[in-house]
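With one protein chain withheld, the remaining protein chains of the complex are depicted in position.
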Amino acid sequence: MENLLELKNVVKIFTRANFAFSREKVIYALNDVSFSMDAEPKVLALVGESGSGKTTICKLILGLEEPTSGEILYKGVPLYRWLKENLKEYRREVQIIFQDPFETFNPFYRVDRILWTVIQKFNLARDNNEAKSKIEEGLEAVGLRAREILGRYPHQLSGGERQRFMLARAYILRPKLLVADEPVSMLDASLRAVFLDHLKEFKRNGISCLYITHDLNTAYYISDYILIIYAGKILERGPVEGVIRNPLHPYTKMLINSIPIPDPNKKWSDKVNIDITQLQKVSGRETVDGCVFYNRCDYAMERCKDNIPPMKRVGEQEVSCFLY
Amino acid sequence: MRIFKSSPKFTVGVIIISILIVIALLEPTINNHRLGGHSSTEIGLYETSLPPSKEHPFGTDAYGRDVFSLILTGLKYSLLIGFIAGGLATLIAVVLATTAGYKGGWLDAFITTVSNAILIIPSWPILAIIVLFVRKVDLFFLSLILAFFSWAGSSRQIKPQIASLKERPYVELARVTAFSDIEIMFKEILPNFLPYIFVGFSYAVTGTMMAETALRLVGLGPADIPSLGQILNWALYAGALAQGHYFLVLTPIVILILLFVSINLINVGLDEVYNPRLKQITGV
Amino acid sequence: MKNKLLRYLIRRFFLYLIIFLISLTAFFFFLNLVPGDPVTRYVQELEARYGLATPVSEEIIKEYKEAFGLDKNLFARYTSYLKRLVLNFDFGPSFVAFPTPAFQLILDAFPWSIGLLGVAVIVSWTLGILLGTILGWKRESKGASFALVLGLILSQVPTYLLALILVMVFSFVLGIFPMGGAYSPLIEKGFNLRYIIDLLYHAFLPAMSLILVYTFGTMISQRALVINILGEDYIKLAEAKGLKSNRLISRYILRNTLLPQTTGLALSLGFIVNGFFLIEWIFNYPGIGRLFMTAIRQMDYNVLMGITVNTMFWVLTANFIIELLYPLIDPRIRR
Partner (left out) sequence: MDTILEIQDLKVYFRTIFGDAKSLDGASLRVYEREVLGIAGESGCGKSTLVEGALKLVKPPGYIHSGKVLYNGRNLLELDDEEFRKIRWKELSYIPQGSMNSLNPVIKIEEQMIDGIISHIDISYPDAKEIALEALSDVGLPSDVAQMFPHELSGGMRQRVCIAMSICLRPKIIFADEPVTALDVVMQKLNLQTIGELKERFGVTVVMVAHDMAWHAEVADRIAIMYAGKIVEIGTTSDIFGKPLHPYTKGLLDAVPSLERRFSKSIPGIAPSPLSWPSGCRFHPRCSYKMGVCEEIDPPLIEIEKDHFVACHIYGGR
């Protein structure tokens, strides 16, 4: 049973050049990222701070960007062959939920157009009323009433309704893999749970989900397996219960330790001290040598400075750190 | 359209420009009726330099032509050149701006530098020399060179919009729904882009009209096309100022100013409606 | 830090040099590819005007061509033209005032233009920014809506049309200002007060026709900039800090409009110079504008080319100098 999705040593470099003969500024958005999702439907969370490269991974999987080196395989076949030879089928099987509910709707058209084009493009219905029933079924599945939603313009819908509308679009398509890039970060806390419940339900309908977020709470809530990414490199991965309950990598520890618990009796016990390296803006690395977390790590050793720690298996989890 | 209610500037601009356009369109019938079939540029129809009267609301000029009809013809030709050259310039601007905005990178930087260069360098002396030394200057050639120098202005208005529209998530959503590039361009980007094309177009029209009037004022360009600039030239060279025929000089200027101001009002009105922060301040 | 800034400026300098050379070459080739050459056109013009017999003109054209080296092939002419231009600023002799080189004519006329243009632009730019800031800051004040309407109209009037109106109203009708020229003919030139006042008296209308238009143009754009900035977060914090309004306006609002206004000035120089040529023609002001117009009438090719190249050079240099200020105005550019 080959993997549904696999990334092998993917590297993505962004160069910022301008016209007047200047030396290009090289930024490593992703350096040597490898992970895979097997065919069995699951929710895999990719957790990282802003600038860690998680959105770049999303764009690479959807073919909106090409990797500088390394390979992306979908069902064992390289992505570029999918995009060249049967783009339609790939688009049918791999779909996306964007972060900003206000920007994913073209303000010029009514919202129904999004569902109609999906049905026409992938000819999911033989005639109009089959299409209509598919649309209603899709909206019902995400708790929206067709009567209230259809026929309206995007600005007449709330943020929560719009994100669920996008879920309905995915539901109609029945993709194999749904990539969700920070789908709930723009929603109020009270609406998040209902959206995330629907994502969980999708798993029962055989739809796997790559859930990209900076918020460990929501990742813990819905995912089965979790990857921690920092400055373009995967530092730790494993089943979510294990990684949250006993984090291995110092960075994961620091993340979990920084998340406030909504309970006055469980306040933070330690005090964070500033490290001066935090002064400058962090966005990707210009150089590649050594562990990416070296200058913020409390356990940094001489070894960590110049060579990159390989991925080691510890129990069910894997971690890239010389401590193990 | 909600826009009329929310921006008085836009409404005033639209009213003035529509009146002027309607008059220009009716020019052939009005002049036929007034001049009994003669063309308004025909010399010696009436006595020379008559003061304004009922029959000749703007009087007559030194060559015995009725100024009112002359102005109408002038308005027609000025608008004609303005819209042809302006349309051409906008076409060039939209094509170059979209390729630059859509492709980005090296091509984008190159086109921006070229358009900035054209903007920075004073175009009038170059235009004047070209028109002077080219033997045969017809309407088409004049519009072409006018368009060449004014596309830069409108491309500067259009390009930032294209670049920002291309980045919008709904374009990426379209790409993920297997839309082809063409479909994305025309179905997703173009509809939201129309207001900006109009802004670019109005910049081009005012730009070319100003340049054309400047050329004709000093007597350059095709004499057989009596635009408002040409009428002004005739008036000045006939010593209208010295002889006190101020009306002859004032009327073409006032109409030109009306043209430029009304088009600009439309632009400012559009900008206030589409620019959230300006809108917020004006309480709309 | 310093060498990065230097490298940035050197890069920009080369960019401007390339723009200048390319536009010069494009203009030169375009003109020469056009049917007929300047000399023949010039002689034809003379015939038309003074009824010279046609056979005579053949030899004259040939002699003129040799004199101006127009008979060599295009590329040779271009290289020699460029060599003369770069080495000794020689634009070639003027057709009309034959022995005097075009460069000399331009040199005499140039200070008049720079003086008037420079003063008018600086006055209107600063005045426009001040008025625009006030309009943006105090929106409900009584004069505000009137100034805005006036601004919306005046900023759109081309400078040369306003010049016509001003000369008509103030010189011909009211007669309180001279009809043209830079100084009254009998005046005794020299560094005395009477001469200076006379100069100002003559320069007032030409300057006003530019100042009125460009001041209101800058005012309108400044008002929009200020309104935008007032919505920014750092203004909210500045107000929460309880800053005195003049400090808030100067260090927070004005300071942030400097960069957009400077780029605006740089990009509109070309447009202003366009109008300025005509203003000098209307007011018969002895600058390069009037020289250009007389050269137009006499088809004096070398003077025309000289003036165009000269303005092109000066506008590009002005832009380069303004760009030098960018890093000082906005620290983000230094990065």
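Going in written order, the chains are labelled A, B and C, and every chain counts its residues from 1.
Assume a contact is a pair of C-beta atoms (placed from the backbone, for glycine too) under 8 Å apart; a residue touches a chain by one contact, two chains touch by 3 or more.
If you're wondering where the values come from, they're calculated on a predicted model, not measured in any experiment.
Within the full complex, the residue among A:69, A:158 or A:205 touching the omitted chain is A:158. In the complete complex, the residue from C:127, C:144 or C:230 that touches the missing chain is C:230. Contact with the omitted chain, checked across C:138, C:194 or C:241, is made by C:241.
Although one chain is not drawn, its touching partners on chain A can still be listed: residues 49-50, 158, 160-161, 188-194, 196-197, 214, 216-218, 220-221, 244, 254-264, 266-268, 271-274, 276, 278-282. Mapped onto chain C, the interface with the missing chain covers residues 230-234, 236-244, 247, 251-252, 255-256, 258-259, 329-332, 335.
Definition applied: only the chains that are shown with their structure count from here on.
Taking the mean of each chain's C-alpha atoms as its centre, the chain lying closest to the overall protein C-alpha centroid is B. Inter-chain centre distance (chain A to chain B, centres taken as mean C-alpha positions): 50 Å. Residue positions 113 of chain B are each in touch with at least two other chains. Under the contact definition stated at the top, the residues of chain C that touch 2 or more other chains are 15. Looking at the complex, you find that chain B touches chain A at residues 106, 109-110, 113, 168-170, 172-179, 188, 191-192.
Here chain C touches chain B in the complex through residues 15, 19, 22-23, 27, 30-31, 34-36, 38, 41, 139, 152-153, 155-158, 160-161, 164-165, 167-168, 172-173, 220, 224, 227-228, 230-231, 266-267, 269-271, 273-275, 277-278, 281, 292-293, 296, 299, 301, 304-305, 307-308, 311-312, 315-316, 319, going by the rule given at the top. Residue ranges of chain A in contact with chain B, taken from their complex: 18-19, 62, 64, 87-88, 91, 95-96, 98-100, 103-109, 114, 117-118, 121-122.
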